[in-house]
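One structure coming up, written as structure tokens, with questions to follow.
As you look at this complex, bear in mind that one protein chain is not there, while each of the others sits in place.
Chains here go by letter, A and B, matching the order in which they are written, and residues are numbered from 1 within each.
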Amino acid sequence: MTGTAFLNRKDLIGLLLLGLLIVVVLPLAFDIFRLNLIGKYLTYAFVALGLVLCWGDAGILSLGQGVFFGLGGYCMAMFLKLEASSPEATKIQSTPGIPDFMDWNQITALPLFWRPFHSLTFTLVAIIAVPVLVTFIIGLAMFKRRVGGVYFAIITQAIAAILTILIVGQQGFTGGINGITDLRTLKGWDIRTDHAKYVLYFINASLLLGSIVLCQYVRHTKLGRILVAMREREDRVRFSGYDVANFKIFVFCFAAALAAVGGAMFTLQVGFMSPSFVGIVPSVELVIYCAVGGRLSLLGAVYGTLLVNAAKTMFSEDFPQLWLFAMGALFIGVVLAFPDGLAGIYQSYVEPHVERLLALLPGRSGPGMAAAAPASRPE
Amino acid sequence: MASNTDFLLAVENLTVSFDGFKAVDDLSFYVDENEIRVIIGPNGAGKTTVLDLICGRTRATGGSIRFHNREITALKEHEIVRAGIGRKFQNPSIYEDLTVFENLEISYPRGRTVLGSLAFKRDAEVRDRVQQVAETIFLAPQLATRAEYLSHGQKQWLEIGMLLIQDPELLMLDEPVAGMSVAERKKTAELLHQIIRDRSVIVIEHDMKFVEDIAHKVTVLHQGKILSEGPMAQVKADPKVIEVYLGH
Partner (left out) sequence: MLGYSFGELGSIFAMQAFAGLILFSVFVLMALGLAIIFGQMGVINMAHGEFMILGAYMTYLCSHLFSAYLPGLYSIYFFVAMIVAFIASGALGLLVEWGLIRHLYRRPLDTLLATWGLSLFLQQAYRSTFGAREVGVELPNWMMGSTNLSDTIQIPINGIFVMVLTLLITLAVYLLIYRSRWGCQVRAVVQNRTMAGAVGINTEKVDRYTFGIGCGIAGIAGSAFTMIGSTGPTAGQLYIVDTFLVVVFGGAQSLLGTIASAFTISQAQSTMEFFLSGSMAKVLALLAVVGILMLRPQGLFVLKVRR
């Protein structure tokens, strides 16, 4: 029980190593095309961080995180699409000034819910507020009635299915299966240039590091310990005078807000948003990133996301038919053999050696040791 | 129906049925301030269900439960706890992944809302109180130990400590000495004697010697109804009690 600092020395070193990796090493090592790809992976890491708190700590498995990633991403995309659909740019359409896919679907006026997205301030607020509102309503309905465990997982999955079908079905309003594409500028700043991609990568990386610190802070407070306590003995927490549902709603909303930030950064870096990032399959994939990294480790979740995606990219370039086999095996292997993921492996096999080394060479650690340094439970 | 009383806890006409089976049937009893009440009865008599009903874990089908003359049957569990009723479960219910210190700290009655818990500071007051309770429950040397490494008896004590730190006016204990070794049992009795001062307690227990030792009044339940109630000596002499419970 050391003092008030919520980042102890070990956490700080882990965070610095990760920072070094994503802010210095990766940008130096890769060209902008690859770096942009890595930036895309890092947006998934926001979701994985949220899952560490929501699933790892509190034991609430949401299979609908893609929904919140998507909502954040769609909010951003709607703003960018409106900017790209100025009357001058769309004068060949039968109705100039509305997004192209609306014009293709014989819609003649901008739908009401699109209009506020002309404002950047509104959009930035909406990116967080819309998913949080949705999670708040779902959480209120489910947790106050003590729906949990697998029932909760199935219902979040159903919500992911519903939203996907809705987006695909209402293509006049949402761009349908293709999503919202052809995004160009943010307040006049062209986001498609290499320079913009570099800037966005660094913004994304800083946001991610900031989010890790924020998560670490939350885990260090009493709330963090209540989440763990709730996972273990929900009744005891209740009979210690806590309204358990409120804490669950909080952590669910918190995870959704993180996912939404990731989604918005995804849209900015990749230049489009589509229902293929919303549905059941991507939502479960997001959970596996977290599981591979270690559901109890913030840094582990980031490394897990990076590794699984790097593997996915390599496989799908060279042996696409093997990727699903590998992914399936990964799911089964992690769950059966390594429930604490990379962070668990690091803690049991690597950390003892690192500590011996650290004891020999005080204040030194090789950058090569940037493996999943675990953010251990607050002590 | 419900009358005004001076009792700390007034249970009147309490009924709960599961699928037509009445686990508790038109039960009325009253607990005074600073009274130690022991509930005994054969298995399935509805003892634990009564505690579940008082602390809000099970909802009553009918009747009323008033605490300080305030109706609590409609309150949620955490509201009942905040009103001043603490409950220990039959099997030790603690957080095994947390340390003894953290277990006690979570039970400390401050920062119980979401924002409150985010702003909660582990200040001197909290530390002192945790230390003090830990000494009472014989766990001061284990404060930094993860709770899963405690023995069964120590876990029971920890749970009692978690209640103690809430300082409830009414403490409900479900078989606090069950499953303990003789030595642990003796120490627990000592502990209970110490903590039942200055508060009301409802205890479910089978150990007759222990019951005789602490009870002010004993309530005997049988098939969800009160079979007999009064001081231990009177209850022990009741032929009905001897037949259904003490006899075997």
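One rule holds in what follows: contacts are C-beta pairs under 8 Å (C-beta built on N, C-alpha and C of every residue); 3 or more make two chains touch, one makes a residue touch a chain.
Since we're looking at a predicted model, the values are computed, not measured.
Student: For a quick check of understanding: of A:L120, A:L166, A:A310 or A:L357, which residue touches the chain that isn't displayed?
Tutor: A:L166
Student: Among A:V24, A:A109, A:V125 or A:I154, single out the residue that touches the unshown chain.
Tutor: A:I154
Student: Which of these, A:L20, A:A141 or A:M314, touches the one chain of the complex that we don't see?
Tutor: For the chain that is not drawn, the touching residue is A:A141.
Student: List every residue of subunit A that touches the chain not included in the displayed model.
Tutor: Touch with the absent chain occurs at residues 59, 61, 63, 141-142, 145-147, 149-151, 153-155, 157-159, 161-162, 165-166, 168-169, 280-281, 284, 287-288, 291, 321, 324-325, 327-332, 334-336, 339.
Here, only the chains that are shown with their structure count from here on.
Student: Quick one: report the Å distance separating subunit A from subunit B, using the average Cα coordinate of each chain.
Tutor: Whole-Å distance between the two chain centres: 44.
Student: Quick one: which bits of subunit A touch subunit B in the complex? Just the residue numbers, please.
Tutor: 1, 4, 218, 221-223, 225-226, 228-229, 232-233, 235-244, 246-247, 250, 377, 379
Student: In the complex formed with subunit A, which residues of subunit B make contact?
Tutor: 55, 57, 76-78, 81-82, 86-87, 89, 93-99, 101-102, 105-107, 109, 111-114, 117-120, 122, 144, 159, 162, 166
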